[in-house]
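Every protein chain except one is present and positioned as in the full complex.
Letters are used for the chains, namely A and B, taken in the order the chains are written, and counting of residues starts over at 1 for each.
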Amino acid sequence: MSEVLELADTGAVNVAKPAPSFLFRLGGVLVALSLVLMVMGPWITPYDPNRPTFEISEPPPALTEIPGLLWKVITGAPHDPIHWFGTDSSGLDVFSRVVAAPRTDVAIAVGANVVSLILGSLLGLLAGFARPWVAGTVMRISDLIQAFPVFITGMILVTLAGRSNMTIVLTLAFLYTPIYVRLTRAEVLSQRNRGFVDAARVLGKPEGFIALRHVLPNALAPSLIQASVTIGFAILMTAGLSFVGAGVRPPTPEWGLMIAASANELIQGEWWSSLFPGLAISLTVFGYAAFGNGVERIYDR
Amino acid sequence: MLNFIARRLVVAMFQLVGLVIVVFFAIRMLPADPVARLVGMNSTPEAYRMSQQALGLDKPVLEQLRNYIVGVAKGDFGRSWVSGAPVMEDIRNVLPVTIELITISFILAFLVSVPLGMLCALRPGGVADTATFTYSLFAGSQPEFWWGLLFIYIFFAMLGWAPPPLGRLDPMSTPPASVTGLITVDSLLAGNIAAFRDGAHHLMLPVATKVFVLSGPIIKMVRQNMVRVLGADYVLYARASGLPPWRVALIALKNALVPALTLLGVLYGYILGGAVLIETVFSLGGIGQYAVRSVLAFDYPAIQAVVLVIAAISLFVYLALDVIHAWIDPRLAS
Partner (left out) sequence: MTDSAPVLDVRGLTVDYGGRPAVEDFALTIAPGEIVGLTGDSGSGKSTLAFALLGLTRGPGRIKGGSVVLEGTDLLALDEPSRRERRGRDIGLIVQNPRGALSPLHRVGQQIGAAYRSHQAVTGAQAAAHAVDMLRSLGLNDPERRASAYPHEISGGMAQRVLIAMALGSGPRLLVADEPTSGLDVTIQAQFLDEMWRTVRKVGSSALLMTQDLGIIANYCDRVVVLQNGRQVEDAPTRSFYAAPRDSYSRSILALRKEEALADATPSRLLEIEGLRKIFPLRGSNKHVQAVDDVSFSIGRGETVGLVGESGSGKTTVGRCILRLVEPDAGEITFGGASVTSASPAALRRLRRKLQVVFQDPFDSLDPRWTVTDILAEAIDGKSDKARIAELLRLVGLRPDVADAKPRALSAGSQQRVNIARAIAVEPELIVLDEPTSALTPLARIAIIRLLRDIQARLGVSYLFISHDLNTVEHMSHRVAVMYLGQIVELGTREQVFRSPVHPYSKALLGAHLVADPSRRRVDRTDIQTLSGEIPSPIDLPRGCYLASRCPVALPLCRDQPQPLVPAPDGRLVRCTPAIASLKQVMH
């Protein structure tokens, strides 16, 4: 008898975790940077992002000058005003505005996703667990929202509701909630018939307890993975809306607005006031996408 | 099958009606005041009331809705408060521009991305695969309006290869007779090679930007599907049965591309409304740019019509793709 028990493994086994890939780490760094700037950005700008300086349309320092300038800054030696990213046609320091913008761009994106994730997963739980007519109604409304053309609806809602940061957050939350509803519901439907759910019923646990303590935590994973990617999309959308004039109001520092304001000067050769905000968007959204991809890979193991 | 199509059409109709009603109410319930925008902030109360009457906004909302629906049933979608022309006429002018841009971009993006995605799947984890995957992740997360501007700066301002971003054709030239509204098609139909080249020249940068951004998700999706299929049991078993490599490849291809179909339709429908930014940057004058103008001007009839048209096209594309998918994949027919 003991021989049989020995051969049948009765202990715990170590499960190894895979090593994170380079993309995941790079994404993590960029995401962390964006969040840090979101919180601290406006405090660390060398110039006031909204006050014009005396230097108009000044290009950024040449690459060869940078080490010298850095040295002067570090040693505290006196120097002319340095604009690392140059200034735009109104004299505003581009670097300060680029660094101050996440307070708007990233905060809106994160805020909208937090709202839509919470709302979407609760509604998805409802749609997967509740009676058919309740579930049906939730899904029909969710489908209806998804049938709207995303960007145009965003424009409509934001412009007509007054173009404040709050309306942008609410609009994006409204447009993104169906994504989370769909993801959560699909997961809830597959979790709902699992053995541990029936086992909890047989133990006498009430349905509500089972839904919240057993089903929902197991159904959240796809939504959490999706969140990183959707935050990236929200940043793109905020910038895009602001670019066409249907988003954030000037003079708030916002990457899309900065590009729109300097678009005409681009052809005349003033490339820095459009390049750096665009680069910021490019790297930040890429960071969120890479990070989300990395999280997905870890979850799939 | 016909049953399936009929049912889906009915659902789509309901969705469209629902959409129009929702948009109708939503824009009237939001705090924006189109009347004030038209007559200005310092207008007299009489001027305000006259303008309000002219726009039909003095009546109760439900009555407005009834009038609107009655009009739509007769084919009258109202007149734009900006151009004064019937909205549908405006849209008939601008929609083909967007369709041309989107369709050409889509086809090119496909031709480039599908082979790339499939090649990557043959050696997953290899150097080429990691590089291409990183590229696809990058491309799919880019702000296209910024890239459009960059392309203009590089290829027009610096290199002079592209024309100035002022529209679809050289402002000096005469456009070909409008049959479909698509410059490329119309100029070919008219035999006007010069116009064709001009149109294509102007489309070069917008299409390149669109293809760049689209290639990201398409490569990613094709690669993912292909990797899944290549690792599937039935591919291994086909090899174990001694099937020649080309037969195995055909089996794998069919299984990989079929589920990709619906996703593609979703993408197409999505970017119809997403062409706004590219059109704005390159001043192409498509429905996206028209939408921007209408929204910023609080032009309600135009806004309603734009949403309706784009949603209708998207729903139609989804339906067509679902039908094709159900036709090809026997698992969906049962």
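Here, a contact is a pair of C-beta atoms (placed from the backbone, for glycine too) under 8 Å apart; a residue touches a chain by one contact, two chains touch by 3 or more.
Note that this is a predicted model, so its numbers are computed, not measured.
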Which displayed chains the hidden chain touches across the whole complex: A, B
Residue among B:64, B:255 or B:294 touching the omitted chain: B:255
Contact with the hidden chain (one of A:25, A:79, A:194 or A:249): A:194
Positions on chain B where the hidden chain makes contact: 231-234, 236-245, 247, 251, 254-255, 258, 328-331, 334
Residue ranges of chain A at the interface with the undisplayed chain: 1, 3-5, 7-15, 194-196, 198-205, 214, 217-218
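The criterion applied here is as follows: only the chains that are shown with their structure count from here on.
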Of chain A, residues touching chain B in the complex: 23, 143-144, 147-153, 155-157, 159-162, 232, 236, 239-240, 243-246, 256, 259, 263, 266-267, 269, 271, 274-275, 277-278, 281-282, 285-286, 288-290, 293
List of chain B residues in touch with chain A within their complex: 15, 18-19, 22-23, 26-27, 30-32, 134, 137-138, 140-143, 145-147, 149-150, 152-153, 156-157, 270, 272-274, 276-277, 280-281, 288, 291-292, 295-296, 298, 303, 306-307, 310-311, 314-315
